[in-house]
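Just one protein chain is left out here, and the rest sit where they should.
Labels A and B are assigned to the chains in the order they are written; within every chain, residues are numbered from 1.
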Amino acid sequence: MKRFSAFNMTTLLLGFAFLYIPIIILVVFSFNESKLVTVWGGFSTKWYGELMNNQSIKDAAWVTVKVAFTSSTIATLLGTIAGLVMTKFGRFRGRTLFSGMIYAPMVMPEVIIGLSLLLMFVALSIDRGVMTVTLAHITFSMCYVAVVVQSRMSSYDDSINEAALDLGCTPFKTFFLITLPIILPAVVSGWLLSFTLSLDDLVIASFTSGPGSTTLPMKIYSMVRLGVTPEINAVSTILVGLVAIGVVTGSFIGKKQKTN
Amino acid sequence: MTEISTIEPWTDSSQKAYIEIKNVTKKFGDFTAIDNLSLDIYKNEFFSLLGPSGCGKTTLLRMLAGFEKPTEGTILLDGEDISQVPPHLRPINMMFQSYALFPHMSVEKNIAFGLKQDKLPKNEINDRVEEMLELVQLTEFAKRKPDQLSGGQRQRVALGRSLAKRPKLLLLDEPLGALDKRLREQTQFELMNIQEKLGVTFVIVTHDQEEAMTVSSRIGLMDTGYLTQVATPTEIYEAPVNRDVADFIGDVNFLEGTYKGQNEIGTQLDSVDAKCVVYTTQATAADIGRKLWFAIRPEKLEISKKKPDFEHNILKGKIEDISYTGSMSTFHVKLANGKILTACRANRERSVEHQLTWEDEVYLHWLPHSAIVLQS
Partner (left out) sequence: MSKIKSFRGIGRTAVIGIPYLWLSVLFLLPFLIVLKISFAEPIISIPPYTSLLQWGDTFWPTIKASLDGYLFILEDSLYVNAYLSSLKIATVSTLIALVVGYAIAYSIAKAPTRWRGVLLMLVILPFWTSFLIRVYAWIGILKTEGLLNLLLLSLGVIDKPLTIMNTDLAVYIGIVYSYLPFMILPLYANLEKMDFSLLEAAADLGCRPFKTFWTVTIPLSLPGILAGCFLVFIPAVGEFVIPDLLGGTQTLMIGKVLWLEFFNNRDWPLASAVAIILLAILIVPIMYYQKTQEKAIS
């Protein structure tokens, strides 16, 4: 059986072209002198300049970053606990429901999650703002963290924990001295995943935010509804660039850790 | 070297056992892993729990370590009941089958870990770690991490780590399983030396009978949750309690027959296989006509082309198979009734020509005290 055939190569090239060409076009046209997306008017960075002067975008970006940092940190805490519980705590009452609550948010349509959270906030007379968006993000992000941690823990060698106990370490200390350092890469990637999900969320944020807590995706969406402008391309390019740097750095660090 | 007051403390009724396992049963749901097991292990013993997979030996070991609690019964260590004591509070250490080294810590830190938990002063910890590194000959690898070590080196780190706290009792779970033959043999002797030097009681779990025979003061043979025989290696080999035990350790020949009674030689067996009466010096108390077995080890069965000059215990057969391993030759001899007996002998003389070969007609003979009687 031939290993890597021409067909495979073609598939990959076409596939990656499909995935990346829209992004590349986006980036290229953010430098377009002309306002039109399809006519190239020359190279210009003026849209980035306009972006810098756009206060509402900058405010939205700040809200988004705040929410992302807070929600991913708390989600990582909760999600790690949940992942541990799912793999190492055996059977307990209500486990099926717990498991369901962990997996369901990952596939559930965002409109349902967003709507339900908003209705609850209203019913409990909680004002919508940065806090409610953060609460919402924590809720669905923690599920992703839980799955990542669960996946790591399922291949965790229990005898290492037993060895620690055997050498006189209490179970509580064992978690912090032994388990956590070993699964740290998974926990960190859980944090990064939460951060990205929060950064990117439009639908749930739309439902759960309030006046003064517009997030960047919400702002971009409202701009898009008004029409395609290169300013949007500029914002998008910056975001894409940041994410690309983050992912590449992350995988670099990951590789370095492995070889050490 | 530590003083051992008696060479065989289990024979001396005034000696108190160091570990007393009293009527311990362990159930996992409906499954009974250990069934009403009682065992005494004495100080400074190198005790082996030997048995096939699933016999419960690892479960028993884990109960000593504290990772499983007995469903019924108690375990006493030096007179104290430790059955309910959690593992991190027991003065017992364990060496794990997978070594379980902490991957994010260096060799030094791994060994120092247990000492840190005891909150020993820093310089004492350093001294102890150095001592251990020397003991297991890993001084120049102190700063390395586990994934930078070979299998044999990791095993020695695990050993050093488990001995660092000078435990009263060391438990070893199949410690030599992952090593190749040469390294295994070498390590077996190292373990015995360390054990004598430090005066620690070792309890080792293994499925490798050669290993158990080499290192142990006594062996506890286990089968599906209970002990079949607890004895020294010699006793187990030369005086097995039943056919299962005899068969488990080394090779053995069984001659089946009916008990004919005692005479001036000893027990007479009317053997079906030999088609004659055979004798052994061991006395038997049983009903005449009962089914019995003689067990004879292959090395005690003499094989020759010429009829031996003895009165009894001579069988005739044809060589079916020969297994030549350099130092020994093993012959599979088929008797007239089809039964195959195994005889082996050392190749005492250096001769390229084979003296006995396939299809040869030969005589088998054993001295009367070389066979034992088994009633089950």
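In the analysis below, contacts are C-beta pairs under 8 Å (C-beta built on N, C-alpha and C of every residue); 3 or more make two chains touch, one makes a residue touch a chain.
Model, not experiment: these values are computed from the prediction.
Chemist: Among A:L51, A:V133, A:A186 or A:L199, which one touches the chain that has been omitted from the display?
Modeler: Checking each option in A:L51, A:V133, A:A186 or A:L199, the one touching the absent chain turns out to be A:L199.
Chemist: What residues on subunit A make contact with the chain left out of this view?
Modeler: 1, 3-5, 7-9, 11-12, 15-16, 18-20, 22-23, 25-26, 29, 36-38, 78-79, 81-82, 84-90, 92, 94, 98-113, 115-117, 119-120, 122-123, 135-136, 138-139, 142, 146-147, 150-151, 154, 158, 161-162, 170-172, 196, 199-200, 202-203, 207, 217, 220-221, 224, 228, 232, 236, 239-240, 243-244, 246-248, 251, 255
One rule holds for everything that comes next: only the chains that are shown with their structure count from here on.
Chemist: Measuring centre to centre with CA averages, how many angstrom lie between subunit A and subunit B?
Modeler: From the centre of subunit A to the centre of subunit B is 57 Å.
Chemist: Using the touch rule from the top, collect the residues of subunit A that touch subunit B in their complex.
Modeler: For subunit A paired with subunit B, touching residues are 157, 159-160, 162-171, 173, 178, 181-182.
Chemist: Give every residue of subunit B touching subunit A within the complex, in rising order.
Modeler: 65-67, 86-89, 92-94, 96-98, 100-104, 113-114, 117-118, 161-162, 165
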